[in-house]
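Presenting chain A:
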Amino acid sequence: MQLPDAEQLLIQLTESIRRDISPSTALVGIHTGGVWLAERLLQNLQLPLPSGTLDVSFYRDDFAQIGLHPQVRPSDIPFTVEGSHIILVDDVLYTGRTIRAAINELFDYGRPASVRLAALIDRGGRELPIAAQYVGAVVDVPSDKMLALEQSADGTLGLSLYSKIRDNE
Partner candidate 1 sequence: MKLVIRNGRIVDPKNGVDAVTDVSIDAGKVIAVGPIPAGFHADREVEASGLVVSPGLVDLSARLREPGFEYKATLESEMAAGVAGGITSLVCLPDTDPVLDEPGLVEMLKHRARNLHQARVYPLGALTRGLKGEWLTEMAELRDAGCIAFGQSDMPLPNTRVLMQAMQYASTFGFSVWLRPQDVHLADGGVAHDGEVATRLGLPPISVCAETVALSNIILMARATGARVHLCRVSSAEGTAMIRAARREGLPITCDVAVNHIHLSEMDIGYFDSNCHLVPPLRALSDREALRAGLRDGTIDAICSDHAPVDEDAKLLPFAEAEAGAVGLELLLPLTLKWATEMKIPLAAALAKITVEPARILGLDAGHLSAGALADLCIFDPDQYWTVEASELKSQGKNTPFLGMELKGRVKYTVVDGNIVHEG
Partner candidate 2 sequence: MSNNPQLNRNGQLQHLLTTEGLPAPILLNILDTAESFVGVTERDVKKVPLLRGKSIFNLFFEPSTRTRTTFEIAAKRLSADVVNLNIAASSQSKGETLLDTVNNLSAMHADMFVVRHAQSGAAHLIARHVRPEIHVINAGDGRHAHPTQGLLDVFTIRRYKPDFRSLRVAIVGDILHSRVARSQIHALTTLGVPEVRVIAPKTLLPTKVERLGVHVYHDMTKGLKDVDVLMMLRLQNERMFSARLPSTEEYFKYYGLTQEKLSLARQDAIVLHPGPMNRGVEIDSAVADGGQSVILPQVTFGIAVRMAVMSILAGN
């Protein structure tokens, strides 16, 4: 199947977010694709606050089934969450479970004024009442396929399709 160009989608995503930003807007990328996107968005949008990163491994709801992710990376929120306007950034929005975990983790850092969600791709298939405010593209992906964002050596982003389902999203 034909996948959209990630760099193109990033430009669209940047423009849709740009309308809503304020000096207290902070980006938080979800590992791994979301972190790359958040870095690029931060550059594009010239936000004053540094962006944060979240690894939601400690908040996942499938720990009992699949155990701890073999490579947990530290979460890092370098700004005060209390009262900030946060935009969570993820590459592919699917069941919504990762976003649920991310929101829970975020609240353990403090009480934000608002949380919105930006996703490069919305592939449908939601299992929780979660929606993204900013979406690059809606793509229909067969349920036995996994869609992943990848970063090449020069930093260019691209989308790839895999047949193996790793876990949710």
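Inclusion criterion for the candidates: all candidates are chains of the complex that A comes from, given by their letters.
Going forward, contacts are C-beta pairs under 8 Å (C-beta built on N, C-alpha and C of every residue); 3 or more make two chains touch, one makes a residue touch a chain; residues count from 1.
Keep in mind that this is a model prediction, so the values were computed, not measured.
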Chain A: touching candidate in this complex (1 or 2)
2
So, in the complex, the side of chain A touching candidate 2 is made of residues 55, 57-59, 63, 66-68, 70-76, 104-105, 108-110
